[in-house]
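In this view, the complex is presented without one of its protein chains, the others remaining in place.
== subunit A ==
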Amino acid sequence: MKTKTNDLILQTVTKVATFVIVLFSIHIFFAGHYTPGGGFIGGLMTSSAIILLLLAFDLKTVKAILPINYLLLVAVGLVFSVGTGVGALFFDAPFLTHAFQYFDLPLFGHTSLHTAVLFDTGVYLVVIGVTMTIIQTIGESE
C-alpha cells in the first residue's frame, strides 16, 4: 500500500535555504570585478534557488510566488547589454567602451562605480531566463 507522502521537512528547509542561496548569488554577482564570480555564476545560483523551490513545491505555486515571464527576462537582459554598448557611442567612444568613476557614497564610502556592472546585469538576467525557460519547458511536458 502506498502511503501519502509528506514534504514538511523539505519545504521548511527550502524556505530557509532559498534566502541564503539568493543572498550568496547576489554577493557573487557584485564581487565579480575583484574576486572570482560574476554575472554568469550569479545567475546560475539564482536559478538554482528557484529550482529548489520547484523541487519542494510545484510549478503552479512557484508561478504564483514569482510571476515572471522568463522569455521577457531574456529580452530585457539583452537590451541591458546592448544598451551599455550603444551608450558608449554617444560619448564619441568605440562600441562597448566602459567608463568608471570614484564616488563617495554615504553608506559604502569610497566606491568605484563601473558601467561593466550594467553589462553584467544583462548577462545575469539572460542566464536566469534561459535556465528557467529550459527547466520549466521540460517540467511542463507530460
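Here is the rule we go by: a contact is a pair of C-beta atoms (placed from the backbone, for glycine too) under 8 Å apart; a residue touches a chain by one contact, two chains touch by 3 or more; residues count from 1.
Everything that follows uses one rule, which is that contacts and distances are computed from a predicted model.
Asks: Not counting the visible chains, the remaining one has a UniProt entry; which protein name from "Electron transfer flavoprotein subunit alpha", "NAD-reducing hydrogenase HoxS subunit delta", "Na(+)/H(+) antiporter subunit F" or "Energy-coupling factor transporter transmembrane protein EcfT" does it give?
Replies: Looking only at the record, the undisplayed chain corresponds to "Na(+)/H(+) antiporter subunit F".
Asks: Considering the whole complex, which of A:Ile26, A:Ala88 or A:Ile135 touches the chain not shown?
Replies: A:Ile135
Asks: Identify the residues of subunit A touching the omitted chain, counting contacts across the whole complex.
Replies: Within subunit A, the residues that touch the unshown chain are 5, 10, 17, 21, 24, 28, 35-37, 41, 45, 48, 51-52, 54-61, 135, 138-140, 142.
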